[in-house]
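Only one protein chain is missing; all other protein chains are in place.
Presenting chain A:
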């Protein structure tokens, strides 16, 4: 059973073919590194999977069931979580509030629903402990390191019991030590049966965590092979077009 399967997915914007006939399958717990030059179609593919764009052609399956997303919420309900490059986090709120943003826990006092801060803090604390992150639920995100912020974003994915986590350039703007933290978080997700699609420009990061490398060039999937059978040199060749196909 695959966690996510794309069959012949294409996306056209007028005359521009952002994605042409992409077929790809990801197993539960698999980490797939999605690589390609700027404009190769990585973001478009992520957005199609996340429900931001409907594909012009092709089908998407989750756990072998065909799905159609009309909006991001549909994808979220189907078990797809996206960790955006800018993390989509509110600096002015606490870590716990961010984890529960848009799906706050409430309790009833008479006729009114009030936020259940205690329960949210406890749940968020459990998630951070599972992620082995030193993030504290009450802290404002404003005062956190890049790695802790990643933990907040990933805790959000765990909260919803996501089957697939899409990560868009998670290591682009953080320090070396924090990159290691993020890669550990990715391994944690994978160990718990969650499939991860890692979009990145950083070759070393991808080769450290990815089980498989998929390369897009001008909207076409030109490679999808085990990381162990590939090499940074080959992938560079595939990205630039020096190697036609692998």
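Quick notes on this structure:
Methods note: contacts are C-beta pairs under 8 Å (C-beta built on N, C-alpha and C of every residue); 3 or more make two chains touch, one makes a residue touch a chain; residues count from 1.
Here, contacts and distances are computed from a predicted model.
Of the candidates "Tryptophan synthase beta chain", "Tetratricopeptide repeat protein", "Ribose transport system permease protein" or "TctA family transporter", the chain left out of this view carries the UniProt protein name "Ribose transport system permease protein". Of the candidate positions A:16, A:54 or A:73, contact with the unshown chain belongs to A:73.
Touch with the chain omitted from the figure is made, among A:92, A:175 or A:231, by A:92. For chain A, the residues in touch with the chain missing from this view are 72-73, 76, 82, 84, 86-93, 97, 101-104, 106, 112-115, 136, 138-139, 156.
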